[in-house]
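Working notes, structure below.
Of the protein chains in this complex, all but one are displayed in their positions.
Naming follows writing order (A, B and C), and every chain is counted from residue 1.
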Amino acid sequence: MIALFFRDLKLSVRAGGGAMIGVLFFMTVVAVIPFGVGPDLNLLARIGPAILWIGALLASLLGLDRLFQAEREDGSLDLLLMQETPLVLTVFVKCAAHWAATGLPLVVASPFLGLFMNMNELAIGATMLTLLAGAPAITFIGAVGAAVAVALPRGGLLVSILVLPLAIPVLIFGVSATYAAVEDPAPFLPPFMILLAITLFFAVIGPVAAAAALKHSAD
Amino acid sequence: MMSHAAYVIASYAVAAVTVAALVAWVVGDGRARQRELRALEAAGIRRRSAEAPSGEGK
Amino acid sequence: MSENSLAIRKFSDLANPTRFLALADRILPWLAALAALFFAAGLWLSFTTEGDYQQGETVRIMYVHVPSAWLSMMCYTVMAISALGTLVWRHPLADVSAKSAAPIGASFTFLALVTGSFWGKPMWGTWWVWDARLTSVFVLFLMYLGLIALNRAMEDPARSARVSAVLILVGFVNIPIIKFSVEWWNTLHQPASVMRLDGPTIDPEFLRPLLVMAVAFTLLFFTLHIAAMRNEIWRRRVTSLRRQAARHAGRETLAP
Partner (left out) sequence: MRLLAEGLSARRGEDLIFNDISFSLAAGEALVVTGPNGSGKSTLLRVLAGLLRAESGRLSIENGPSGFAHPHELSHYLGHRNAMKRELTVEENLSFWQRFLGDSPGGSGIDLSAAAEAVGLAGIAQLPFGYLSAGQQRRMAMAKLLVAYRPIWLLDEPTAALDVSADRLFAGLVAAHLDHGGIVIAATHQPLGIAQPKTLQMKGFTH
């Protein structure tokens, strides 16, 4: 299992891997926003956390469709499916590797982009923390979509369409926890706890559902 | 006068770290490539001629 | 036409990769030593000269900020010339040059952005504003990263060379925008004070360390660039040797 984790990590860093593209996409999306809404620093500071969250959400969906499709194309998926190790565990490890290669760099890049958004230190810290807590949930939800769409020839876009509605609760609680940290009266902990709960919930449900979908996708 | 010293020091520190990382990358990359070339040479794989390199450009 | 192509052949002959390697081996130690020397002088000057009465100590940030900003543009210009070399003259080293310059350019652009931000915080009270100069430099940074990603995404250097050369040339429109943004738009960022037609407007007290540092950074860039080009040539040799090894493997062991 550790071998699988490191192989996936290596693959995403090697030539053509998705690790760098995700961060780049994140930066580009966030950089485009000020052109659209105008360089009003107060406005940017207010919408900053939301922008960062949406950017991170889109960026982490970017490479997800390849999670199982690449394995299927070269036949590795057959061998992964055949083993007596529970498939749920295999899927979980693949998700963890994907998160470490794509999600973690987004979290690291977010404070820099927070500065561009003229957010204050507290807001940046809160955004980083909520991203750290919420991004794994997106990966786990995405794994289900990726597993469902694995046999489809043009599954990429479909995965995003399938996954985005499911990821909306993550977005809601991530953003509201961030705003709660910045604006005084609202308490930070309740939405943050719900966010953590969502992540844990999907960490269990996601691999199970994805494994079930993969089992039936084989032909 | 020294109120902004922290910013100055931070700037120079960032510059030093970036430059050091660049130099380390270039030197390390060069060493690794040379090691690979030597390993290939040791395995008896040689370029067909020294004057007409086979791989680059054309 | 034939005369022309003969001249080109001579030109590219002079710069064939093997010769380039020999030349680089000879030049690099000198270039590195010279860069180190200028850095020592520049650093000494930048910490011994007086602070500005308006900006205080922060003026010292200028001595790293301005040279890196200048390099971020020069590096892109070098890449654009290399891209022309790839597309027009099909020079064998041009694409090596463009490819190895990208990470260096990205680093200096990053440096310019970060030091600028450290300068902006005490002076303007904010880390970042979306004004024309800053935004265009940030776009330049994203372009560098995009080019690196493109180079990494393609396995075959011969094919990726053309594609990235086209992209580099298209992106070159950003360079004049960066250069003249401070004059075309009225922004927070101060206008050019060194490179002006009517001579520099900057006090010689600051000009001296700035120029020395600029020379030091430029020398550093060329040192790194030549070394990175050498690495890239080596890398391609390793690749071609490995392909050669793969072609031959299994034949001799299986031959009866």
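Following the convention adopted for this analysis, a residue touches a chain if its C-beta (ideal position, glycine included) is under 8 Å from a C-beta of that chain, and two chains touch if they have at least 3 such contacts.
For clarity, every value in this text was computed on a predicted model and none was experimentally measured.
Novice: Determine which of the presented chains are touched by the chain that is not presented, and list them.
Specialist: A, C
Novice: Of the residues listed, A:L81, A:L104 or A:L152, which one is in contact with the missing chain?
Specialist: A:L81
Novice: Out of C:A22, C:L37, C:V170 or C:A249, which touches the unshown chain?
Specialist: Considering the complete complex, C:A249 is the one touching the chain left out.
Novice: For review purposes, identify every residue of chain A that touches the missing chain, sorted by number.
Specialist: Answer for chain A: residues 1-4, 7, 10-11, 14-17, 73-76, 78-79, 81-84, 218-219 touch the chain left out.
Novice: Could you list which residues of chain C touch the chain missing from the display?
Specialist: Touching the missing chain: residues 155, 242-243, 245-247, 249-250, 253-256.
Following the convention adopted for this analysis, only the chains that are shown with their structure count from here on.
Novice: Report the inter-centroid distance (CA atoms only) between chain A and chain C in whole Å.
Specialist: Roughly 34 Å separates the two chain centres.
Novice: Can you list every residue of chain C that touches 2 or more other chains, as numbers and ranges?
Specialist: Residues of chain C touching two or more partner chains: there are none.
Novice: List the residues on chain B that touch chain C in their complex, please.
Specialist: Interface residues on the chain B side: 1-5, 7-8, 10-12, 14-15, 18-19, 21-23, 25-27, 29-30, 33-34, 36-37, 40, 43, 45, 47, 50-51, 53-58.
Novice: Chain A touches which residues of chain C in the complex?
Specialist: 117, 126-131, 135, 138-139, 142, 145-146, 148-149, 152-155
Novice: What part of chain A is in contact with chain C in the complex they form?
Specialist: Counting only chain A, the residues touching chain C are 15-17, 20-21, 24, 27-28, 31, 34, 39, 41, 44, 115-116, 118.
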